[in-house]
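Beneath this line is the structure, given in structure tokens, with notes to follow.
Complex shown without one protein chain; remaining protein chains in place.
Chain lettering (A and B) follows the sequence in which the chains are written, and residue indices restart at 1 in each chain.
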Amino acid sequence: MSQPTGAPEVSSLADLFAVAFQIEADAVERYEVLAAQMETHNNPDLAAIFRDLARAEAIHRDEIRRLAGDIDVVSRAREVAKWSRGESPEEVDLGAAHYMMTPRHALELALAGEQRALAFFQAAAASASDPQIKRMAEEFVEEEAEHVNLVHRLLAKYPPPSPSWSEDPDPPSSQG
Amino acid sequence: MSTAHERLACKPADYKSDIKPIWCPGCGDYHVLMSFTRAFAELGLPPEQIVVVSGIGCSSRIPAYTNCYGFHGVHGRSLALAAGLKVTRPDLTVVVASGDGDGYSIGGNHFLHACRRNVDMTYVVMDNRIYGMTKGQPSPTTEPEFDTALSPGGTGLRPFHPLVVALASGANFVARCFSGEPNETAAVLAEAIRHPGFSFVEILSPCVTFRPDERDWKSQVHQAPVGATSDPAKAARRIMTDDGFNIGILYRGDRRPYQPAVVQRHVELSELEKEFEL
Partner (left out) sequence: MGNSQSISIGFVGSGGAGALTAGNLLLEAASAAGWQGLLTRTVGPQIRGGEAAALLRLASHPVECMPEQFDVLIGIDWLNAHRFGAEIKIGHDSLLIGDPRGGAVPPHIAEAGAREVQIPMKDMAKAIPDGRANMIALGIACRLVRLERETCLALLEKRLSDKGEAAIKASQAGLIAGYDAAQDLDLSLRLAAPKRATRKWLVSGNDATALGAIRGGIRFAAAYPITPATEILEWLAPNLPKVGGVLLQAEDELAAINMIIGASYGGTPSLTATSGPGLSLMIESLGLATAAEIPIVVVDVMRGGPSTGIPTKSEQADLNIAVYGCHGDAPHLVVAPQSIGDCLFTTQWAVYLAEALQTPAIVLSDQFIGQARAAIEKPADVAFIGQRSRATDISAAGAYKRYAIAGSGVSPMVVPGTSGGQYTADGLTHTERGIPTSGASDHQAQLDKRRDKLVRFAYGDHWATLEGSGDLAVVTWGSLTGAVREAIGRAAQDGVEVSLIAPRLLFPAQPERFAAAIAGKSRLLVVEQSHGAQFYRYLRAHYDLPGRVDVLNRPGPMPIGVSEIHRAIMERRA
């Protein structure tokens, strides 16, 4: 398994922590953007879900920072945790957002994000030659796999939305 | 210079304002805003040294969403406003944001002349091939068959080709980006800002409300097969014959930017009056 083009290279344990930290930090920011969108567009249920997701990711982010100990993950991340193409794995697709989206849609986005993160750490673990990096990457794999399962369990609670979920009886309003 | 050094450590979030965008969820412009802030952070520019100038339209809402100085002016005239600003304040970084209606229709003439004038600024057009703010009328880049209330059955008109027009008019840097690739776009924007003279970056930015078909752009865009050329004829030929979804820097020219010399040693006002004296 190899990383997609544009993903950062992980060549030290510090890099791995920094990238893992950044993945969660990006997720927080992305969910907050989506939560704000939903607030602006009067979809409070979804705003609440995205806020919850942001909070959960913030916990993960802070855990990684704690786990990294003396490593300054914030500065390190600014140096190495950059995706030149594509986005950071847990930056869920903003283009998939919709003002009438349902919790199911939000969870599907989250699932895709967790799966991308899982794939990222799997590739990192597979390609690592340093046993320390490999061991830590595998821990992140376990963690992300748990997140994937969690989202799957949540998804089971929400049946697929009706085909008419995006139907709006009112026309758009003119602003320009 | 200590503050400038401090500023080099700006994060993308430092370039965002506390104003929440009114763009529809799913709109490509959210990604463009992200690309702006990432490019600014990459360049390490102090937010107060950047001015984002715009006209009217969904895309033109972007200045207030940044933490930079901004000017949200009238429809179609942002390039002219930016030119006046930049020639009198060459110390500032000027970025102009526009859309396909604002930039290519009502502002079309200014586009030609801004390319020709080659003032050192970056022009970003978020092209969604529709007027979004007024509810879905065809723009100069809308496909001829696209059906709208204002053009039942389509306009039947051939779309405008902004990149080639920019080349023919003298733009010094031409690139095409896709909003859904914000990191790549940020890198191109940073390059465009660094490049001297008039840089033109067209960003394909889907309108999910009036052009839901544009969600498919994600799977249609691809890297340009070859890198940027400095030969405008070559660049034009490539752009004219590609499928419209080539992404990347397509042209990098070396024309000297236009910046009228500001004379440092001034004469006294009484000197100017001498021609009137007998």
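Keep in mind that, in the parts below, a contact is a pair of C-beta atoms (placed from the backbone, for glycine too) under 8 Å apart; a residue touches a chain by one contact, two chains touch by 3 or more.
Model, not experiment: these values are computed from the prediction.
Note that the undisplayed chain, when the full complex is considered, contacts B. Of B:C10, B:C27 or B:C68, it is B:C68 that touches the chain left out of the display.
Residue in contact with the omitted chain (choice from B:P12, B:P25, B:P47 or B:G101): B:P47. As for the chain not pictured, it touches chain B at residues 3, 17-19, 46-49, 51-53, 63-64, 67-74, 76-89, 91-92, 109-110, 112-113, 260-264, 266-267, 269, 271-273, 276-278.
By definition in this document, only the chains that are shown with their structure count from here on.
Inter-chain spacing, taken between the CA centroids of chain A and chain B, is 30 Å.
By the touch rule above, chain A contacts chain B in their complex via residues 6, 29, 33-34, 36-41, 78, 82-87, 93-99, 101, 171-176.
Listed in rising order, the residues of chain B touching chain A in the complex are 9, 11, 13, 20-26, 28, 30-31, 34, 56-58, 131-136, 179-184, 187, 206, 208-210, 215, 218.
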